[in-house]
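Of the protein chains in this complex, one is absent; all others appear in place.
Entry: chain A
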Amino acid sequence: MTADQVAGRIESGMTIGIGGWGSRRKPMALVRALLRSDVTDLTVVSYGGPDVGLLAAAGRVRKLVAAFVTLDSIPLEPHFRAARQSGGFELMELDEAMFMWGLTAAAHRLPFLPVRSGLGSDVMTVNPSLRTVTSPYEDGEEFVAAPALRLDAALVHLNRADAYGNAQYLGPDPYFDDLFCEAATDAYVSCERVVETAEFAEAGGPQTLLVGRQEVTGVVEAPNGAHFTSCVPDYGRDEPFQAAYAKAAADPAAWREFTERFLDGDEDAYQAAVAAFAKEGA
């Protein structure tokens, strides 16, 4: 598939999960394809980074489910910040672990999973729909019932995939991309390179085969497709570009300029503009 074909399968109003973590291995080429489409009114479920920032800046987010939104080396995501401060979208603010168990519950087709986290915190106050559950055993402990985070679609980016949807991560952390796919009705994997299935073994042990084809609806070959987030070992985060993104995001005129230069064309135009930007800095 192409990234634009994936975007074509996403309907306005859907709940979409976006893999990666902060500014790490985000499916940015797929996010850019969403920006080129007219899809809107999305509920976005994400360990948030610039994926959330870009979609929020374009007004595509109705509701966000997240524990944070960060650029990692720049702690605060400026578009997320601006959207929150202007009441730009609804937020379901969860703890990082509660979020993981919510995805896990969805993957296991359970309505909830019990967690200790959340009790006593304002996560319970700002999410009045959260309920607690009491252990039926002699301890009688009370827990938060982390609700299943079911997804209509998941978007993830991995280092390698085959044409059938098996996908491999080669960096130090899988993040939660397998859970996102398992929690979703449809899952789309973009990757740096589509390879023959037989090539996986050479790149890493069987434990690097994170996502199975039974979970995957479509595969997109998108070299540099996590840019400007990190996708180790293929590449690290593009810090100068991210800094330029954050700077532009803080000012409406600069953001229009950034959008025209980088986001108004297709993915090839984006990658060419990024290459030109890198040359300027060198």
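We adopt the following convention: contacts are C-beta pairs under 8 Å (C-beta built on N, C-alpha and C of every residue); 3 or more make two chains touch, one makes a residue touch a chain; residues count from 1.
The rule is short, and it goes like this: contacts and distances are computed from a predicted model.
Matching "Monovalent cation/H+ antiporter subunit B", "CoA-transferase", "3-methyl-2-oxobutanoate dehydrogenase (2-methylpropanoyl-transferring)" or "NAD-reducing hydrogenase HoxS subunit gamma" against the UniProt entry of the left-out chain gives the name "CoA-transferase". Checked against the full complex, the candidates A:66, A:106, A:148 or A:226 give a single residue touching the omitted chain, namely A:66. Only one of the listed residues, A:143, A:235 or A:258, touches the absent chain: A:143. Considering the whole complex, the residue from A:21, A:112, A:245 or A:262 that touches the absent chain is A:21. From the options A:122, A:138, A:196 or A:280, the residue with contact to the unseen chain in the full assembly is A:122.
The residue from A:84, A:213 or A:261 that touches the chain not shown here is A:84.
Of the residues in chain A, those that touch the hidden partner chain are 21, 48, 66-70, 75-76, 80-81, 84-87, 93-98, 100, 115-123, 125-126, 141-143, 172-176.
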